[in-house]
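The complex is shown incomplete by one protein chain, all other protein chains being positioned as in the whole.
Here is subunit A:
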Amino acid sequence: MRVNFTVNGRPQEADDVWEGESLLYVLRERLGLPGAKNACEQGECGSCTVRLDGVPVCSCLVAAGQVEGREVVTVEGLAEYARQRTCGSGKCDTSAKGATSLDDAQRWSAHGTDSQTGEGTELSPVQQAFIDAGAVQCGFCTPGLLVAADEMLERNPTPTDADIREALSGNLCRCTGYETIMNAVRLAAARQSEAV
């Protein structure tokens, strides 16, 4: 079957999709977006986390056919998504005159850079914080954690440690022992509140 949906602001069409296929498989194997990782395929690890109509979900547990006509954001589009959000709320420090409306932000699409890889764009605050805090070791868990952490910071700009642990409780990391990940999210939250 064919599935039409929006990924990182761009309309995508996936062909020859098997009816039992997961969104994760479509993203990785059909659309060339390998950011979301495949580790367990059973919802346990969160490394495949993407946003579906804004909501963080395990893409390995969403049937491809269920995303028809819907919006998906993957880690590849996270930086642009975060930038549009900041601009939409009038906190954009670019030269653009006049605040982007929330509506515009919701209908954002990636420009200029290659939304396939996410390369060439400046990192989002949460991505930069993960690097600065040394929260990335093998990096396999990182895309899922970034998507989950970014969504939490969107909802809850001043999270407690308990809030962070709860928001990331669906994401496993086998390398870091989580302390550096906690530091990274605290750092991103602190920078975000300074920027206001």
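We adopt the following convention: a residue touches a chain if its C-beta (ideal position, glycine included) is under 8 Å from a C-beta of that chain, and two chains touch if they have at least 3 such contacts; residues count from 1.
In this section, contacts and distances are computed from a predicted model.
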{"item": "The complex's invisible chain, by UniProt name, from \"Oligopeptide transport system permease protein OppC\", \"Carbon monoxide dehydrogenase\", \"ABC transporter domain-containing protein\" or \"Protein-arginine kinase\"", "value": "\"Carbon monoxide dehydrogenase\""}
{"item": "Among A:E44, A:E122, A:D161 or A:E179, the residue in touch with the chain that has been omitted", "value": "A:E44"}
{"item": "Contact residue for the chain not shown (choose from A:N8, A:S22, A:T86 or A:Q192)", "value": "A:S22"}
{"item": "Subunit A residues that touch the omitted chain in the full complex", "value": "1, 18-20, 22, 41-44, 46, 49, 55-58, 60-63, 65-66, 68, 148, 166-167, 169-171"}
